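Shown here: the complex without one of its protein chains, the others still in place.
After this line comes chain A, so read on.
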Amino acid sequence: MYARRAAQLLQELSSCEEGQLPPYNGDKFDQVIRECEEHSRQFQSLIRDKDIETKNEDHYGSFIHHLSIIRNKRCLMAYMYKRAEVIQSYRWNVGRVLPREIQDKLNFSEQEYFKDYCGVIDSYMKDLDLDLTVDMVPPKDPYIRVRVLSEIGEVSLGDHAVSLTKDSFHFLRRTDAETFISQGLMEEFVE
């Protein structure tokens, strides 16, 4: 009670590394909401039939319950907000498809949020006719040497097809290679 559990939720979130998320703690979240309902019940019983202006013991008691509800709300809002920020960053750092380990950490509405966010970004990029998610770091060279880590197969890049078999080396345009590198299927080959 009195927002201790909500603070634990936030502790869990802040102890994770920057850009990472712990699994969505639905149980604790629901417990905090039940605590708010309890505070609300206590509040109702204290202000029933009372004149709101008189500052007696009931007034201060109900005020404390009111503050607890506001505090719980702030904790839960911050929890959702921080997770939403990290989910947005996944689109830019990881890509359109999330690996299994990350998907397991999100609850259903967060997965929907990710899909909707990708949709918004895609329609914006379509309007601009520009892919904003490549070249996040300004490149020195338009071409890049890559080594293929897992079997991808035949891919057509530009005007010719390339066969991307495992452990093969290629000299590709940076924009083409970036999507594969961010999914972990290729790595940049540095001499």
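Here, a residue touches a chain if its C-beta (ideal position, glycine included) is under 8 Å from a C-beta of that chain, and two chains touch if they have at least 3 such contacts; residues count from 1.
Criterion: contacts and distances are computed from a predicted model.
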{"item": "Name per UniProt, for the chain absent here [options: \"Oncostatin-M\", \"Vacuolar protein sorting-associated protein 33B\", \"DNA replication complex GINS protein PSF3\" or \"ER membrane protein complex subunit 3\"]", "value": "\"DNA replication complex GINS protein PSF3\""}
{"item": "Contact partner of the left-out chain, one of A:Ser14, A:Ser109, A:Ser150 or A:Thr165", "value": "A:Ser14"}
{"item": "Residue touching the undisplayed chain, where the options are A:Glu17, A:Glu57, A:Glu101 or A:Asp167", "value": "A:Glu57"}
{"item": "Residue touching the undisplayed chain, where the options are A:Met77, A:Val97 or A:Met136", "value": "A:Met77"}
{"item": "Residue numbers in chain A that touch the chain omitted from display", "value": "1-4, 7, 10-11, 13-14, 42, 45-46, 55, 57-58, 60-65, 67-68, 71, 74-75, 77-78, 81-82"}
